[in-house]
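Of the protein chains in this complex, all but one are displayed in their positions.
Chain lettering (A, B and C) follows the sequence in which the chains are written, and residue indices restart at 1 in each chain.
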Amino acid sequence: MGKSEIIIRLAGEGGEGVISAGDMFTAGAARLGYQVFTFRTYPSQIKGGPAWYQIRVSDKSVLSMGDGVDVLIAFNEEGYRDHIGELNKDGVLIYDPDTVTPDGKGHTSYPVPFNEISRKKLDFFRGKNLVVLGTMSALFGLDPGSLEGMVRSRLARRAELLTKNLESLDHGYNYARKNIEKSDPYYLAATEKISRVVMGGNEAVAAGALAAGCRFYGGYPITPATEIFLTLAAELPKVGGVCFQAEDEMAAIGSVIGASIGGSKAMTATSGPGLSLMTEFLGYATIAEVPCVIADVQRGGPATGLPTKNEQSDFFHAVYGGHGDAPRIVVAPGSVEDCIYQTINAFNLAERYQMPVLLLSDQSLSHRTETFLPPDLSHVRLEERLTANGAAGAEFARYKLTENGISPVTIPGRPGTYSSPGLEHDEKGAPTTASKWHIAMTDKRFRKLDLAAKEGAASPRYGVRNAEIGIIGWGGTEGAIREAVDRAVAKGYKVAALHPKMVHPLTKGEIEKFVSPLKKVIVPEINYQGQFAHYLRGTLGIDVVRLNKYDGLPFCPGDIFQKIEEVI
Amino acid sequence: MGKSEIIIRLAGEGGEGVISAGDMFTAGAARLGYQVFTFRTYPSQIKGGPAWYQIRVSDKSVLSMGDGVDVLIAFNEEGYRDHIGELNKDGVLIYDPDTVTPDGKGHTSYPVPFNEISRKKLDFFRGKNLVVLGTMSALFGLDPGSLEGMVRSRLARRAELLTKNLESLDHGYNYARKNIEKSDPYYLAATEKISRVVMGGNEAVAAGALAAGCRFYGGYPITPATEIFLTLAAELPKVGGVCFQAEDEMAAIGSVIGASIGGSKAMTATSGPGLSLMTEFLGYATIAEVPCVIADVQRGGPATGLPTKNEQSDFFHAVYGGHGDAPRIVVAPGSVEDCIYQTINAFNLAERYQMPVLLLSDQSLSHRTETFLPPDLSHVRLEERLTANGAAGAEFARYKLTENGISPVTIPGRPGTYSSPGLEHDEKGAPTTASKWHIAMTDKRFRKLDLAAKEGAASPRYGVRNAEIGIIGWGGTEGAIREAVDRAVAKGYKVAALHPKMVHPLTKGEIEKFVSPLKKVIVPEINYQGQFAHYLRGTLGIDVVRLNKYDGLPFCPGDIFQKIEEVI
Amino acid sequence: MVETAALTLRDYRTDVKPIWCPGCGDFGVLSSTHKALVQLQLRPENVVIASGIGCSSRLPYFVKTYGIHGLHGRSLPLATGMKLARPDLTVLAYGGDGDMFSIGTGHTPHAARRNVDITAVCMDNQIYGLTKAQTSPTSVRGYKSKSTPYGSPDEPLNPVLLALASGASFVARAYSARAKELTDLLIKGIQHKGFAFIHVKSPCVEFINTYDMLDRLVEEMPVDHDPSDLQAAMNLAVTEEKVHVGVFYESERPVYEEVAHSWFKPTDFDADAFFRRF
Partner (left out) sequence: MVETAALTLRDYRTDVKPIWCPGCGDFGVLSSTHKALVQLQLRPENVVIASGIGCSSRLPYFVKTYGIHGLHGRSLPLATGMKLARPDLTVLAYGGDGDMFSIGTGHTPHAARRNVDITAVCMDNQIYGLTKAQTSPTSVRGYKSKSTPYGSPDEPLNPVLLALASGASFVARAYSARAKELTDLLIKGIQHKGFAFIHVKSPCVEFINTYDMLDRLVEEMPVDHDPSDLQAAMNLAVTEEKVHVGVFYESERPVYEEVAHSWFKPTDFDADAFFRRF
């Protein structure tokens, strides 16, 4: 008999195996049918600097990284010092006595000489992560046989390393069995083996893109967005697409716009610095009405800022960035699985409204692992832009002033040529400085935005019907908010949350309906300025209680729960 | 006896002399002591396309382009057709019968064969603008001798053209005297000859920069900002400065930041597309706390948009643009003369708060001519950044956490080295991903912004004390708003206007004090979205009546006056 | 194509009137472009011309093919995306000296080394035309304009040499006043499989009329020049006495988009199989 849920944190130095041990434990747990939610952070350099990895593992669904830490595995003194404060009351400390000297206060603690085992006993220091994994398996009830299977399949192509690795796993396991007298309550009960997808947010965005029919990616590497690019570099050629490494972000989005005018569904992905560089081209996609998707995996800013830390501070730029009156749509997924659906949604919106769509992910969402059932995408609806054939040999009126603002477009290869303009233009796309055309075309571009707001899908709502306290969240904080609401409702508080996925334009009616009966609205965000809260007030005149955090880390449910109790 | 004020509009094709005839009339009128306010617009190409030029000339102070047109000089049929609708009831049409066939309705009209006179009589088509000028002088009372003097001084170095030009002027003058029986009331009474500066907004920004101590300019040409660059290219070398033509806008602002770290007061100027490209570097100047001034001469957007048309649609980008939480200051001058003072102000703010300061001008402000008394800049206060000497051979704590957020800086050449970081950093500027430093440094950067809001100068206020209707304007619309308020007050309406020059951060208290007794607040802006109005609501929760215009042209006082009557 | 009548110049002309000043060299580039398309009998809907911003970059509006009037300096990224997504189309990229060698400098070497099958045409007037006469990266040292009133301290860039040094597989130069040669070179560039760079001297009559000078300096390639010899091409490109026109360099190597499409026989995306791997 054990706990149904454990929060384990590994803390040490980049390059020491913190991340890989965490990844393998996660994979092993998922294989055994547990549900997993992870968080990772590491310095923006290849070796050294503080890194940590958190795994919340449960036999029930998990939506956030949870509160506090049940088990802390400290690889080094700094890892111990920086994290011991977050260990829960009943928590367990596991540490390497070679490098860590705990002050002995309070916690159950188990010394395990990871370094000695791997370096001296096995003469295989690179196997340290597997020693750790073996120990974890012994202490918390993951079947070692199943872990062995996982290691075997991971190293299928590197047989020379396999033996040493399995030996390391074994040693870790046996050391713990022999030397540790377990006095803590953390032991995972066996659970039903259900095959789940174990995935990170970036891979999920790539999956969504492939499913949406994206066939062109133009990108430039940048942390924490790179895996979207890398996944598509491997996959796109298989489905007849092209994945193009550009020389910079201007070239990346330029190639995407070129490909889209050519008829492809096309996207790029970047993070803050790259997004800033794409600003001029975003305006181009607006005025030339070119469908395209730009995924922005937010990190700490401004400038190069905090490349490996979490922040939701690109909202302002996503909505307001760029010169001129330049409408665009902004979508933000709430979880890893949702990254699939919101990416598909982003492509659909781009195609329907013929404008750039920004997808706002974040560092935590992109690099965390979640487990979910294999999605069935066979019924997902895909939009295609409204096309037309022009008359052969004639120029085509590509920017026809239609009632809803959407104009049919011709695709190269088909009759009915036109020139895609970055200048203000008439219906044929020909440049003009006449007032009436700027007025008419500006109106047209915003008509499409208004239409998108009107046609917007309903947002998920959590909590009680007759709520008095409301939460409006956006993006990757969804799970933490949802858990906080559950906890509050369980305590009898009248709380509900709304989590719009299309964050600009807002579906006004829905939000006003949600807000009107409430006494207070909390907007939790991972940024300093309360960017979404400011936007809400600017757009709808709604005043909210702000809950801001800008320490580079995601919310825990407790942060939000505490705020609920504060305002109640 | 004549009118004390005339609004003259010349309309024709680019390259036909519309602009140069207007410029010379303006210069001539100013020489004679009149006050002048002009507006010009032309296509974004070198030859052809519709161009027009408006001159409001008066013996009193003029603050805007006025309402309607008293005298329309149509160079071609299009110029007649597009503008005749704006001719005032008593208005006069002057046209070339060779190219224009008026429909004969209502207006006083005088045919003058400009083409024939210049081409056939004089065999000097390039002199057409002087024929026009001569006619204007005869009809509206500008002393021809004084105009001749102006032409002489303009052509001082091109004697071969002088005779022909003076002949053209003469012919125009004599033709009108002999053939036109004047039946309109527009005739300028003589006025006191006071020597005034006749200047455009771009030259005024350059003047302000020179006066503020700017000694480095890095720029890339772009309409309508180029003249700032060109003026400084001529002037900076004389005062020991450097004016650098960069390869693009990233290089322009990069060089400015480099020069500023080197201790120079430095600036760049651009328009929307260039500003968008500078976005990443703006964030760099924020995080590395580098004083610098970026003048953005707004034009119609998005993308290449309307390069030669007027719009105030970069406000959103100026305030919110760029990834991350990135504070900066935004300043907007209200008139040509104010361009001098707000540019000095921008440098002062940049130096005091060690952050990027944006100066928002616009196409109309930059290319219009105003007359004003030579400014006395001898008492203007200039700020210098807080500097320090570090210890010799030691690294300097450049980002010291001070109470008000401002830290002393060392300048290369002085002891106390440091590395200017784009990454989040500790007090020494060394990169760190630790939560506490990101929190502390974000707080510090926003402390400076809060301080700037607190220390902000009082904004000009016009109108009655006990106002019920208020107007909050920003930027180059100041003159039109002020005239509208005067007109409303003269009619007995209780109206007042506030025109903040630092538009971000806002001096909250002042605005709330202005707004609180009002029944309604109007925010007139030349953009579609009501960008400043949205920002006002988002920041201060103030709801306003929006007055938006996005036809590429500036406000007339009547537009605003009408709105006042509407809401009263 | 069998059923349709032969295409004539009229099939490539649009209703949009060129904005250029009378006598501008860009008219020559436009008319040679029209002629090259006629001679190649490329259907208007199968051609895309991308450009940047500048007087020269307005060209796409005047050719009845698909066009992309892009952003200043960005014709090549747009053309690259188009060609990679649509290898079946003929893709060209036009721009000025400022457009391709000032703000766009960063893209030209990469387009060249990648060998995407695009024909890039730089219309070089040694000035920023559209913004009214500022010094450009090909302006000579000491050149006085309002942006360098005391003379430009910069050495000009050499577009042909840079294209060669960047790995372009076809590099040529033409003069807008010599229509036949220019048309022929455009045809060769379009027919060349890979990235073709054509440097066109195209005078700006409004701000820096170089016709007389060019009439004096322009000269055919030396008869003994071997266009497969890169070193010879570079040596020729650095000689300053003459402005050589013709093909400097020509070679064949794999084309980016063909390589990129050669790895797999494409199938539909199999979502289930994809998720099974995670």
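Please note the rule applied: a residue touches a chain if its C-beta (ideal position, glycine included) is under 8 Å from a C-beta of that chain, and two chains touch if they have at least 3 such contacts.
None of these values were measured; they are calculated from a predicted model.
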Chains in view touching the one left out: A, B, C
Which of B:Asp96, B:Glu235, B:Asp362 or B:Glu525 contacts the chain that the document leaves out: B:Glu235
Selected residue (touches chain absent from view) among B:Gly85, B:Gly104, B:Pro374 or B:Gly492: B:Pro374
Of A:Pro97, A:Pro221 or A:Pro374, the one touching the omitted chain in the full complex: A:Pro221
Among C:Lys17, C:Arg216 or C:Arg253, residue touching the chain not depicted: C:Arg253
Positions on subunit C where the hidden chain makes contact: 101-107, 109-110, 113-115, 137, 150, 153-158, 161-162, 164-167, 230-231, 234-235, 238, 253-254, 256, 259-260, 263
Those residues of subunit B which, in the complete complex, touch the missing chain: 197-199, 203, 207, 210-211, 215-216, 218, 235, 237-242, 244, 246-248, 250-264, 266, 280-281, 284, 374-375, 377-378, 392-393, 395, 412-423, 430-431
Touch residues of subunit A, complete complex, unshown partner: 15, 43-49, 220-223, 226, 229-230, 233-234, 237, 245, 247-249, 273, 303-304
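Here, only the chains that are shown with their structure count from here on.
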Between subunit B and subunit C, centroid-to-centroid distance (C-alpha), Å: 37
Centre distance in Å when subunit A and subunit B are each reduced to the mean of their C-alpha atoms: 44
Separation of mean Cα positions, subunit C and subunit A [Å, integer]: 41
Touching two or more other chains - residue numbers and ranges from subunit C: 53, 58, 69, 71
Numbers and ranges of subunit A residues touching at least 2 other chains: 280, 284, 422-423, 431
